[in-house]
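Note that one protein chain is taken out, while the other chains of the complex remain in position.
Then we have chain A:
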Amino acid sequence: MACNSSTCQSNSGCYKREEEPISSKSSDSNQQSLCVKCKFNEPVSGTSDDGRFCRECFRSNLYGKFKLAVTSNAMITPSDNLLVAFSGGSSSRVVLQFVHEMQQRAQKNFDASKDRSLPVFGVGVTFIDESAYHSVPSSEIDKAIEDIKSIVSNLAPPAKQLHVVPIESVFSLDSLYGKERLKTLEDSVSDATGKEDLLLHLRMLALQKVASENGYNRLVLGLCTSRIACHVITATVKGQGYSLPADIQYVDARWEIPVVLPLRDCLAPELNILCHLDGLKTVEFSNGPCSGINGLVSSFVKLLQEENPSRECTIVRTAGKLTPFHFNRIPELNDSNVPLATRRRQKRFNLKPSESISSESFCPLCFSPLSKSDLLSLSSCQNYDILDAACCSSCRFQIFPKDPSSMEHFLSVLPQPLLARAKNCSNGNHSSLRKQIQDCLLSESEDET
């Protein structure tokens, strides 16, 4: 899942949090306690109660989590070209900063080495303009884009290309026509939560499009522990328990461009504090009130986090024990093409060999793996439409229209890649669907014996 508006959601809660550090700074100087790690500097006020780090140790702790996630999951190799999704929020701002610092360090090493055997990975930045979906005034969005351009241009050398992409580009390059179809598509979804989830799916579609068209081979998202904890609960609440593990791993390679989450182990309040301490500029958007299930879950998780500071970590750790899918890892490199120096530096620990790579069927809209119960319900209703039959129960309930005439209209305004994906799923996976269904049916008859 992308992080743009979700980070903005956490952003709206951020500024309340930022008031606390300022007020507690004066009272903190009276305590004269020391950093628990270096025992030298004064601790940063406003950090979590259990750890009292100074500014430098707090920062290196967060960067350490980022770096460990990157190296232990082989997220970034020297020959990679990364696209960082930047929404303006604290999480994506930190991941942008950390990726930049890692690239800067790699560039220094490259300049200093004699043989120059390890190239420096490339970094690009993208911002998805969703003003057409949210009805944000254009003056506000123009100001935000200027701020983002300033942020990205300051992160040089090495220079990074910025791609500002409107969300309606998934329909057509013609902006007016795309906006019209986007509006029609949004209006055909009646469920408030369905509208929000549809935006998430379109956003990932846009991100994949930008990455694919501009030669990137990794998509970096700034999803943090807090955001993932909310997603765990929302997916459970929507009946997506089967596909939930796919969304919360460090790596998600079911997409054309693999998606990586290097900030998976960092909490949103920590990232907000880091932005505040380092003066990292963020861009805030005015979001409407969340009336659906996603908003309810956010407030619920926030309430629990206030009661118990380790609640979000517990939620993510629990969901982390569910079995991941075979695509939750960087695809194996072709060894013959990899230079020897790169192979030597690869640290791939904790990557168990995947047991049996089963062929998964995916919902064409949200691209979640379909469970066997979804497939069984598919086989029992053969008169369904191609797209409707192949989608998961959550999308069928909250995004697709109920009656057939509205369904035809809905299909006509869907973006072309989704339609192509649906047909591809229907044709390519039809035989595998039969195999899986036959297995289920056979096991069912065995149960009846």
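Heads up, the rule we're going with is that a residue touches a chain if its C-beta (ideal position, glycine included) is under 8 Å from a C-beta of that chain, and two chains touch if they have at least 3 such contacts; residues count from 1.
Note that contacts and distances are computed from a predicted model.
This figure omits one chain of the complex; the name its UniProt record holds, of "Mitochondrial ribonuclease P catalytic subunit", "Electron transfer flavoprotein subunit beta", "Hemoglobin linker chain" or "Cytoplasmic tRNA 2-thiolation protein 1", is "Cytoplasmic tRNA 2-thiolation protein 1".
Only one residue from A:Arg218, A:Lys238, A:Arg329 or A:Arg421 touches the chain missing from this view: A:Lys238.
Counting the whole complex, the residues of chain A in touch with the unshown chain are 191, 193, 232-233, 235-242, 244-245, 292-293, 296, 300, 303-304, 307, 311, 314-315, 317-319, 321-323, 371, 373, 393-394, 397-398.
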